[in-house]
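Remarks on the structure that follows.
What you see is the complex with one protein chain gone and the rest in place.
We just call them A, B and C in the order they show up, numbering each chain from 1.
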Amino acid sequence: MTEQHLDVAKLQRRLAEFAAARNWQPFHTPKNLVAALSVEASELVEIFQWLTPEESARVMEDPETAHRVTDEVADVLAYLLQLCEVLGVDPLAALNAKIDRNEHRFPAP
Amino acid sequence: MTEQHLDVAKLQRRLAEFAAARNWQPFHTPKNLVAALSVEASELVEIFQWLTPEESARVMEDPETAHRVTDEVADVLAYLLQLCEVLGVDPLAALNAKIDRNEHRFPAP
Amino acid sequence: MTEQHLDVAKLQRRLAEFAAARNWQPFHTPKNLVAALSVEASELVEIFQWLTPEESARVMEDPETAHRVTDEVADVLAYLLQLCEVLGVDPLAALNAKIDRNEHRFPAP
Partner (left out) sequence: MTEQHLDVAKLQRRLAEFAAARNWQPFHTPKNLVAALSVEASELVEIFQWLTPEESARVMEDPETAHRVTDEVADVLAYLLQLCEVLGVDPLAALNAKIDRNEHRFPAP
């Protein structure tokens, strides 16, 4: 799979096929997927919890930490996309609409 | 903005311009962004916390709850994309590589 | 109720009577209580998410924020004690034993 063709829909298909091949769909209720999403988000927090703001800005300079961060980002995105799949939510359209609303809620100075 | 042209890079640009126009970049350290990401993930959990698995599967049938879920999905994605932007992480490539690794870690039966 | 007699067991009884009077016990599965606990912990994080370390140390100087922090601390403790009640865990003994173990894991210099 060449990366220039990666998009959200393709990743959602890969994730769905992965779960189906392992019979994991019964576990993938929306309630369980949001729990898993929040657990993965906390694993990202764990990497940063004792760092100063300045140290947190340099976190990608250490290859091992950079790999760990990238891995947790992938896990958060994986559960977010699987959640969207089971709920029938389009995440990119949802975010685009939210930015539209925020432009009204928080007018630029 | 027509939705058929939405992609992750375009949303990241909108988010970066939105933050820059409000001078929010100093707040957007990786440490703060992961905290905000985990808070938004928990706001999704809050919607589901007292539901049975069966109720959680029908959550989009109520228009008000469906809107709330979609809104929180947008918030999670917003902070995930802003985090990736400040860290220089490509979230789709990260997820694709993670699925590759998981296919080795969890072979399909 | 005078506060000098407050202890964990008394608060657990108040919480159990409160839930029973409202027929909330069916919702209080361990799975739901840990979700609620994590949501309340995130509401604490939300108060601090954009603060510098220095600002976070002065958070109790503002009466309104101090009240909000105290309120969220109460919510975290409420769900932790209710979880311990349904699981039959003694939280103070658990922590005491954990400190004992940590004294071996992390010897003081």
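We adopt the following convention: a residue touches a chain if its C-beta (ideal position, glycine included) is under 8 Å from a C-beta of that chain, and two chains touch if they have at least 3 such contacts.
Everything quoted here is computed from the prediction, not taken from an experiment.
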Original post:
When the complex is taken as a whole, what residues of chain C touch the one chain not shown?
Top reply: 1, 3, 6-8, 11, 14-15, 18, 21-23, 29-32, 34-35, 37-38, 41-42, 44-45, 47-48, 51, 53, 56-57, 59-60, 69-71, 73-78, 80-81, 83-84, 86-99, 102-103, 106, 108-109
Subject >> Residues of chain A (touch criterion as defined above) contacting the omitted chain >> reply: 27, 32, 35-36, 38-39, 41-43, 45-46, 48-50
Subject >> Where the unshown chain meets chain B, residue by residue >> reply: 35, 38, 42, 52-53
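By definition in this document, only the chains that are shown with their structure count from here on.
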Original post:
In degrees and to the nearest 5, what turn takes the CA positions of chain A onto those of chain B?
Top reply: 180
Original post:
Among the chains, which has its CA centre at the largest distance from chain A's?
Top reply: C
Original post:
Just how far, in Å, is the C-alpha centre of chain C from the one of chain B?
Top reply: 28
Subject >> Contacts with 2+ other chains: residues of chain B >> reply: 32, 35, 38, 41-42, 45, 48
